[in-house]
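Here the complex is missing one protein chain, while the rest keep their positions.
For clarity, chains are labelled A and B in written order, and residue numbers in each chain start from 1.
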Amino acid sequence: MKRKLAFMSALAGGLLVAGNGWAQEAAEEAGEVITAEYVQFMVNNIWILIAAALVFVMHLGFAMIESGLERSKNTVNILFKNGCIVAIGLLTYAAFGFNLMYPGDEWIAGNVFGFAGFGLSPGEDGQTMAYADGAYTYFTDFIFQGMFAATAATIVSGAVAGRIKLGSFLIFSTLFVGIVYPIIGSWKWGGGWLDQMGFYDFAGSTLVHGVGGFAALAGAIVLGPRLGKYIEGNIRPIVGHSMPLAALGMFLLWFGWFGFNGGSVLSADPDAVSFVFTTTALAAASGLLVAAGVSALVSKKPDLSMALNGALAGLVGITAGADVVSLLGAIIAGGVAGAIVVFAVIGFDKVKIDDPVGAISVHGVCGIWGTVAVGIFGGSEYSVGVQLLGALVAGATAFVLAFILFTILKVTLGIRVEEEVEYKGLDLVEHGQEAYGGFQVFSTE
Amino acid sequence: MKRKLAFMSALAGGLLVAGNGWAQEAAEEAGEVITAEYVQFMVNNIWILIAAALVFVMHLGFAMIESGLERSKNTVNILFKNGCIVAIGLLTYAAFGFNLMYPGDEWIAGNVFGFAGFGLSPGEDGQTMAYADGAYTYFTDFIFQGMFAATAATIVSGAVAGRIKLGSFLIFSTLFVGIVYPIIGSWKWGGGWLDQMGFYDFAGSTLVHGVGGFAALAGAIVLGPRLGKYIEGNIRPIVGHSMPLAALGMFLLWFGWFGFNGGSVLSADPDAVSFVFTTTALAAASGLLVAAGVSALVSKKPDLSMALNGALAGLVGITAGADVVSLLGAIIAGGVAGAIVVFAVIGFDKVKIDDPVGAISVHGVCGIWGTVAVGIFGGSEYSVGVQLLGALVAGATAFVLAFILFTILKVTLGIRVEEEVEYKGLDLVEHGQEAYGGFQVFSTE
Partner (left out) sequence: MKRKLAFMSALAGGLLVAGNGWAQEAAEEAGEVITAEYVQFMVNNIWILIAAALVFVMHLGFAMIESGLERSKNTVNILFKNGCIVAIGLLTYAAFGFNLMYPGDEWIAGNVFGFAGFGLSPGEDGQTMAYADGAYTYFTDFIFQGMFAATAATIVSGAVAGRIKLGSFLIFSTLFVGIVYPIIGSWKWGGGWLDQMGFYDFAGSTLVHGVGGFAALAGAIVLGPRLGKYIEGNIRPIVGHSMPLAALGMFLLWFGWFGFNGGSVLSADPDAVSFVFTTTALAAASGLLVAAGVSALVSKKPDLSMALNGALAGLVGITAGADVVSLLGAIIAGGVAGAIVVFAVIGFDKVKIDDPVGAISVHGVCGIWGTVAVGIFGGSEYSVGVQLLGALVAGATAFVLAFILFTILKVTLGIRVEEEVEYKGLDLVEHGQEAYGGFQVFSTE
């Protein structure tokens, strides 16, 4: 009991920050002259905050594309999961995730695991003027990184849709987003061992998308495919219930990605942010068109789901090197990702790994590609070998830890709903709600 | 007739501002040196403008969650109302609302009612360099506050959905958003009597959400419940027609709330805005999870509508004190709001007040809670008593005035559609349109 109290107290201590006495106000009251450097800090800071809001939109994008690409009978369940993940992600990140990811000097096991304590610690006197890179406040740092954290678990959500037990998924998500994600993230962004060996991952092709994508793979394997997906050696396509929702999701993700990548500059540096916006947009454009084209060649029809996933693949593919590749490199990196995603989706189906939304292909496979692409298009200071190594180790770690978590849940609480529940849909049985209960079509043409 | 002409001329005078001769251009042409203070002004200003655009997104959020939570037969009507309210809100605010809310020295009746005249008056020479708090232009002030104004009426819209006459609702909205909302708002934000007694409401738990929520209560009472909702003492749930729309609405509202609260700092102060972003996000997260959990305990199933409303409740609950509560206070304030909303929704149903979207609970009840929470978590300078008093007086005023307006409309034009219209749906009869007329499902699984 005492330990629990200590934890609560540390947590509360870290969270008991009063919001008064702002710097700007204080400086002006003191009659101090506003300097250009202070205003530069303001610009940097407000941009990262806006970028954080844009990354938040990505969670909406994921909720829309995932529910759009699954059947209507599991829609409430998907929306519920995605809402909870954002909330869980932010709260666990505040409670311990942020300090696991950025341990500062508090490394415990080599440069592999560190922890700077529970709660948030914005500095003395309740002031929040702690800088990171001399550019933005502690809370800006927290909220921007916190918005990233939940992303990794959301990626998993898509791959396990339609058959996972709600409770088990929420427990997995809490542990994954609260502990696994930040520890792997600390290896690079926290200054850990991957960072020290020269590994580069600008905004998270590996650390966010690869980590999420390979955990998704673990989930899909442990769960097995949805009922009726693979019958007697045949692949039976299970189509989504709303392509407008899926398209809405893709566009919102692309929109949010301007914050995901643009904010990862960690300042409002004009050259850097505008360059990152350009590479990001060109890679997405290239990924969309190549995936659309390749899918038209492969399946004779231009497939909208593939085009949407192609844009996301292009975005994942540019994320590791958005600031260092050339424009042509960005277009190629995005285009290759668009091609990869088509074949990866087909390939996973062939080996009967059922991923309702293509999350493993988009985020896992293209996450590796994007990381390696830095070595190819980013100039001589980046090594293809180191990039590949980092991507594989991070991906493998995420896979193994997620596999262990899912397996423990499987043998304890169970992770898969019963056949009847899956047949009727998770909405009715798990939530007692239908997504479209009050929907009535009067006339059809 | 003469009076009317005078009105038109005053209005036109206030609106005849030419848009030429911008400060930056002028200064540069004059060869003046750009100072850090000027650039600080630029940063503050552009942030409030971006925040205004984010608050605009909240209107989309309301339109989506309200139509999602009602039946498809009233969808066109809800969308039409929500579109009109934004437009009415902006135009009435330009014509007189802004000057009712910020009377400056032009108080007419104590510090309870003031009016600075019709139209907008950005200062001499058509220049717009009037500052408020030394930080942003007159038009930035107008557009940011104008985006808030329409919110109050939109909140009412949800509670009266499915049975109110379109014309009467639009007349109510015009009067409520144009006159009632700004007068109550002037009590605090215009420097009126609530402000002078030390009442605190950072971004509008009371002044926006409480005011809207208690007007919604008046509307729901005067209108009565939808047909078939309460039959022989039983509550018959009327389910929404699209949970993806509802979820889309919640996420967009959360997104817009970063502007609603973040912009209410009224500058781009790095500490303040980043702290407000953090408390806002944590309260929403906490509200969502607590509402999901409590609803699962109460009704045995984790309810998506409750989770969505829980997030909004958390946001309303933090809005009054987002800049002054501690982080733990934000989490508790949001979580308590999440619990309150579940019991309030159940409670209003028990007393047969039919609120299709839970607007009274989310905005009214949690608006009071959020205001009081400032007294609990905001430090010793805020009094629970004063906070409660202010919230109750503002809420009661909104309730009484809305009740009067709705009652006058009831006995004159009528406010409730006929039974047959309600049965067939407002879309077909009031608009001659179906929301999903061209919708055809080819195959279902």
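Simple rule for what comes next: a contact is a pair of C-beta atoms (placed from the backbone, for glycine too) under 8 Å apart; a residue touches a chain by one contact, two chains touch by 3 or more.
Remember, predicted model here, so these are calculated numbers, not experimental data.
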item	value
Touching residue (missing chain; options A:Ser121, A:Ser242, A:Ser361 or A:Thr397)	A:Ser242
Candidate in contact with the missing chain, chosen from A:Glu37, A:Glu106 or A:Glu419	A:Glu37
Residue among A:Gly190, A:Gly262, A:Gly317 or A:Gly390 touching the omitted chain	A:Gly262
Missing-partner contacts on chain A, residue numbers	36-37, 39-40, 43, 47, 50, 54, 70-73, 238-244, 247-248, 250-252, 254-255, 258-259, 262, 267-279, 281-282, 284-286, 288-289, 292, 299-305, 307-308, 311, 322-328, 331, 379, 428, 434, 436-441, 445
Absent-chain interface as seen on chain B, which is shown	12, 14-20, 22-25, 33-36, 38-39, 41-43, 45-46, 49-50, 52-53, 56-57, 59-60, 63-64, 67-68, 71, 75-76, 79-80, 82-84, 86-88, 90-91, 94, 119-120, 127-129, 136-140, 142-143, 146, 166, 238, 242, 245, 248, 430-445
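Keep in mind that, in the parts below, only the chains that are shown with their structure count from here on.
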item	value
Inter-centroid spacing, chain B versus chain A (mean Cα positions, whole Å)	31
